[in-house]
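This structure is in C-alpha cells; I'll ask about it shortly.
The complex is shown incomplete by one protein chain, all other protein chains being positioned as in the whole.
Order of writing sets the labels: A, B and C. Residues in every chain begin at 1.
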C-alpha cells in the first residue's frame, strides 16, 4: 500500500481560471513526498536544508485530468521506485475525494518526479543516505 | 476559544534564506481563515469563486517574530471581529509548536487582515451574507 | 526564430536549498507563454479569465539541467506547435544568460506543455479561436 496524504485545496493554490494553477499540482505532490519522508522518520529540517547532500528533482512530468477548486478535498498516493544507488523516481496519483453531495471520487492528475542525490558543492553524484535508501525501498526498478 | 488550525511548513513555503518567505505568512493565515469558514459550514467552493459577492482583503499587517523552517509544525489561531455591517477584521497568531526534542512553543508571528464585502461587478459595499455574519460573530468592535 | 523572454530570478522563486523551486520552472515558462501571446496582440485580460473558452494545460514535462539562483538572468524561448484543430504543445528552453563575470551561457532546463481548448462550462473540446490558431502557426506537427 503506498503512502497517502490528504489535504484541502486552498485559495492560494488557484488562479484566475478558478482552478488550481498547473504548476501547483507539482507542489501538492512535493508536500505529499515531504509527509511521506517525515512518516518514515526522516528529519525534514536537515533534509531540505543545504547541508552537504541534496536530492534535487531532475525531471518531472504531469498529466492533468481534472480541474480542482478551492475547498476540494484531495488524496495523493506516493510510490517511490529506486533507479540506481544515487537516484529514484516517485509516482504520484492525485484523487479528488468523493464529497458528501454525491460527487464520486475521481482521479485528478498523474505526476512523476525523478531525483538524483548529489553533493551540494561539487554537484557530483553520491549514494543515497541510508535512511533515504530505506524509504525508497531498496529494490531497483527493472 | 478561537478556532485554531495546524499544519506543517512545506519546502515550497521557504526561500533561499532557508526560512518561510515573508509573504507566505499571509498565505498561511488565509489557509487558517478558509479552514475556519469551512468548520462553520460555509462552502468554500462558492465563497471563493467570483459569484456576485466577494470579500477581498482591504488591509493586512504582519509582525514577524521568529523564522520558520521546513518541517516546523505550527498552530494558527483565527479571531474575527466585526467592524461594520459590511466589514470585519481577523487577528491571527502563528505559534511554532513545541517539538519532542525539547524546543518549547514559541510565537512566530502576529498577523491581521481587514475584509470588505462588495458586489463583484460594481465593487460597491454590500452587507455580509448571513452565514458569514454569523461566523464573524455579530458583535461590532468598539 | 522563436519568441524569447528575459527576466531575473527573484527571491520568491527560490526555496531553502538556495535555488529555484522545481515547480517554479513551469511558472517561468508560463510567463514566457503569456508574453509571447501579448506580443502577438492577444489580450491577456480576456484570455486568462474564465469567459467561455479556456485552454488549460493537459500535460507538462520538465528536465532540470542546472540550478538557478536569485539574481540570475535567464532567457526563455517559446516554440508552439499545433497538434490538432483544438490543441497544441509548446517547447521551452530556459537559458542562464552569460554574466559579465565570465560565466558563460548555460542551458538550465527544457520544458514542454500541452494545451487543449475547451468550453469552460461543459469542458468539451472546441476549435482554437482564430487569433490563438494564428499564434500557434497553423502547421500541424507531423
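The criterion applied here is as follows: a residue touches a chain if its C-beta (ideal position, glycine included) is under 8 Å from a C-beta of that chain, and two chains touch if they have at least 3 such contacts.
Note that the structure is a prediction, hence the values are computed from the model and not measured.
Peer 1: Hey, which of C:31, C:63 or C:91 is the one touching the hidden chain?
Peer 2: In the complete complex, the chain left out is touched by residue C:31.
Peer 1: Which listed residue (C:4, C:49 or C:112) would be found touching the missing chain in the intact complex?
Peer 2: Going through C:4, C:49 or C:112 one by one, C:49 is the residue touching the chain not shown.
Peer 1: Would you mind spotting which of B:59, B:107 or B:125 touches the chain that isn't drawn?
Peer 2: Looking across B:59, B:107 or B:125, the contact with the absent chain belongs to B:59.
Peer 1: Tell me which of A:70, A:90, A:111 or A:132 is the one touching the absent chain.
Peer 2: A:70
Peer 1: Taking the full complex into account, what residues of subunit A touch the chain not shown?
Peer 2: For subunit A, the residues touching the absent chain are 11-12, 14-16, 18-19, 21, 23, 69-70.
Peer 1: Extract the touching residues of subunit C with respect to the undisplayed chain.
Peer 2: Looking at subunit C, the ones touching the missing chain are residues 8, 10-12, 14, 18, 27, 30-31, 34-35, 38, 43-45, 47-50, 69-72.
Peer 1: Footprint of the hidden chain on subunit B, which residues?
Peer 2: Contacting residues on subunit B, toward the hidden partner: 15-19, 21-24, 26-27, 30, 48-50, 54, 56-64, 67, 113, 120.
Heads up, the rule we're going with is that only the chains that are shown with their structure count from here on.
Peer 1: Which chain would you call central, comparing Cα centres to the global Cα centre?
Peer 2: A
Peer 1: Taking mean CA positions as centres, which chain lies farthest from subunit C?
Peer 2: Chain centre farthest from subunit C's centre: B.
Peer 1: Rounded to the nearest whole Å, what is the centre-to-centre distance of subunit B and subunit C, using the mean of the C-alpha atoms as each centre?
Peer 2: The computed centroid separation for subunit B versus subunit C comes out at 32 Å.
Peer 1: Roughly how far is subunit A from subunit C, going centre to centre by Cα mean, in whole Å?
Peer 2: Subunit A and subunit C have C-alpha centres separated by 22 Å.
Peer 1: Would you kindly tell me how far, in whole Å, the mean C-alpha position of subunit B lies from that of subunit A?
Peer 2: 26
Peer 1: Where in subunit B do residues touch two or more other chains at once?
Peer 2: Only 11-12, 14, 18, 69-70 qualify.
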